[in-house]
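Have a look at the structure below, then the notes.
Partial view: only certain chains, each at its native spot in the assembly.
By written order: A and B. Residues from 1 in each chain.
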Amino acid sequence: MHEWALAESIVFTVNEEAVKEKLKDITMVKVKVGELQQIELDIFKFALENVLPLSSIPLNMARIDIEIDESTLKCNVCRNEWNFRDAAGKLPEEESEAIHFIPEVAHIYMRCPRCGSPDFEIAKGRGVWIDYIEGER
Amino acid sequence: MDPRLNIIDKRFENVKRIIAVSGGKGGIGKSLTASALALLLTKQGFRTGLLDLDFCGPSDHVILGIEGVFPEEDKGIIPPEVLGIRFMSITYFAGYNPVPLRGSEVSNAIIELLAITRWNELDFLIIDMPPGTGDPALDIIRLIKRVEFLIVTTQSRVALAVAKKELQVLKELGIPVAGVLENMRLKEQSAVKEELSCFEVPFLGSILFDYSLEDALGDPLKLLKTDFAVELEKIVKALC
């Protein structure tokens, strides 16, 4: 379960931000989980719940809003746009697992459905991302 | 906000020294030096990790003959121990396929690897760098606070010109340079030491061009017996 490592990074970032912004209380953390990384929300929430005790500022699951971020892939050659969902079904399990670990390897296993190029941009929906952190001083 | 950036320091918490084998130019023996260095340090009893960051041209698995291993998933990913070395490479995820990544994607993939890899306790982590002073070099400098560089060069004018540029950047940024290694020396005389003396970095020594090297690639025991490894072992002692 490598989701644990990403969950830890969320907690550490909230803590860092709390210090930087002198927050005494965290009211909301908005986390986006990019579709490309294919993280199961239940697993991720379980991991997050288990690493919350690492936090130096009080934090609980009710204050963490997790949302799946749909992906947009954009071809640098022909400008075509598509998403991972529509293409993912065709990938062998090993390849989609590799993308789960390192989303960039999508460039190895996927091609622009219009022109066949591996030269596309992951414009949206890559992986774990903090949209915003709200708190009180 | 990219949460991964805040966890990287913690991942290296229990790693004593982090040495990036670099040199600007390609084909000067960075991968061979990094791989042999990891082998030699392990042989000397140090807990050693090896991270191949040359995503477009990963070579360490070829040099060390590593195949059929995969990281374990446990609160992150744990690099498999092969030949006593904790080894991490993009090849686990890329297989033998080409890796046509733009720099920003290489950067993102490096950040992901650094954020999720649990090295645990190590005396040395050796990082095999790709050529150039692009995203990988800039990211390693930016993200790994305690990194030291080991610069490899050959006596060739083209290699020296590039090595000087990398040393100049490192000097300007105050990044420690563990030393410079001259590799593939062909002639009796060489101006490498003098040419680089102005940078005031330790000159670690010269390794001759070794005609037996190619046949030892992929075979760690043979590799350790090459003149290359024997010479590097002397040099490693100066590093520790």
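The rule is short, and it goes like this: a contact is a pair of C-beta atoms (placed from the backbone, for glycine too) under 8 Å apart; a residue touches a chain by one contact, two chains touch by 3 or more.
What you see is a predicted model; the values in this text were computed from it and never measured.
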| item | value |
| --- | --- |
| Subunit stoichiometry in the structure file as a whole | A x2, B x2 |
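FYI, only the chains that are shown with their structure count from here on.
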| item | value |
| --- | --- |
| Chain A and chain B, separation of their C-alpha mean positions in angstrom | 29 |
| Residues on chain A engaged by chain B in the complex (per definition of touch) | 1-2, 4-6, 8-10, 12-13, 16-17, 98, 101-105, 107-109, 118-119, 122, 126-133 |
| Residue numbers on chain B that touch chain A, as the complex places them | 1-7, 10, 73-77, 90, 92-95, 97-102, 105-106, 108-109, 112-113, 115-116, 118 |
